[in-house]
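Here the complex is missing one protein chain, while the rest keep their positions.
On to chain A.
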Amino acid sequence: MELLCPAGNLASLKTAIKAGADAVYLGLKNDTNARSFAGLNFTPAKLQQAVQFAHTNRRKVFLTLNTFPKPGEEKRWYEAVDIAADLGMDALIVADLSLLDYAHTHHPQLPLHLSVQASATNLGALELYKQEFNIERAVLPRVLSMKQVRDLAKVTPVDLEVFAFGSLCIMAEGRCHLSSYVTGQSPNTGGSCSPANHVRWQEQGQDRLTRLNEVLIDKSGVDEQMGYPVVCKGRYITEESAEPSFLLESPTSLNTLSLLPELAKANVTSLKIEGRQRSPAYVEQVTRVWRQAIDTYLANPDQYQVQGEWNRVLDKVSEGQTTTLGAYERTWQ
């Protein structure tokens, strides 16, 4: 079972590998990936250093190409595929049909992982991508219950990767337009959800107002811990209830430590840690906990128990300091 960790820069990559990651995923410094934030990601030169460091330490490194090429600008995405192939990277994480086609045709030796942004949640979709582009692995969207993951794992033609920890997307990924409805930019088109230049915090008496492109996403006490403002984690009112509430989801992170045995028994290949936008300190703490958890499980599967300390560490770096099992747990749905 692979532990796959995020890296927003070279320091995070080195930290992740030293803390026990089996593989690291990262993106180029442009809009070919959905964490296109200032100060984040890799130039081709840095990418080369990253690959070298990972391979010297016998770890894998994957390039995330999870946005969709824009008409007339496709070249930037194709070049990114070529860079990954030239550097001998271990896989490409891709969502777009045309990019899968390009990579499969021009670099058939380069393993392809179907990005979560492709939103493949069922056997039919997985078969299509396998037959057409020979994908090796698919990252499952965070919309399946544990039972559905198990059912799919029994019949899937490709390896499965799931999200194990990190900020929680509650929508079928790759098909969510909430960010662009409010800001004009979405992960698919602009390279990020809730772009930072649209976020504004405003203090008003005892309240802190969180605005996204001037839309009031939440109103909280100035001392209340708030997550990064996204449309799906705002407090709203309805025609039936004037009391503001988190109608979709409250700020929270996904934490599946308690599901680790079930994920292992289902033959899930890889556990993904979210957070390329987070600091090296986050990467280190989270990677360490998950390394310990996986090793503990593998050493003695029947005796596996989540240690309180692991959850305390993870809670501290979670949105709103709380975690959930999300859609894996049917009652959450």
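Here is the rule we use: contacts are C-beta pairs under 8 Å (C-beta built on N, C-alpha and C of every residue); 3 or more make two chains touch, one makes a residue touch a chain; residues count from 1.
Note that in this section contacts and distances are computed from a predicted model.
According to its UniProt record, the chain left out of view corresponds to "Ubiquinone biosynthesis protein UbiV" among "FAD-dependent oxidoreductase", "Amino acid-binding ACT protein", "Sugar ABC transporter permease" or "Ubiquinone biosynthesis protein UbiV". Shown as candidates are A:H106, A:R175 or A:K265; the residue that touches the absent chain is A:R175.
Which of A:T64, A:T121, A:N255 or A:T269 touches the hidden chain is settled by the complete complex: it is A:T121. When the full complex is taken into account, the listed residue touching the unshown chain is A:R235, out of A:H107, A:R235 or A:R291.
If you put the missing chain back, the residues of chain A touching it would be 68-72, 74, 95-98, 101-102, 117-125, 127-129, 142-145, 148, 151, 170-172, 174-178, 180-184, 186, 188-189, 213, 215-219, 231-232, 234-241, 244, 247-249, 327, 330-333.
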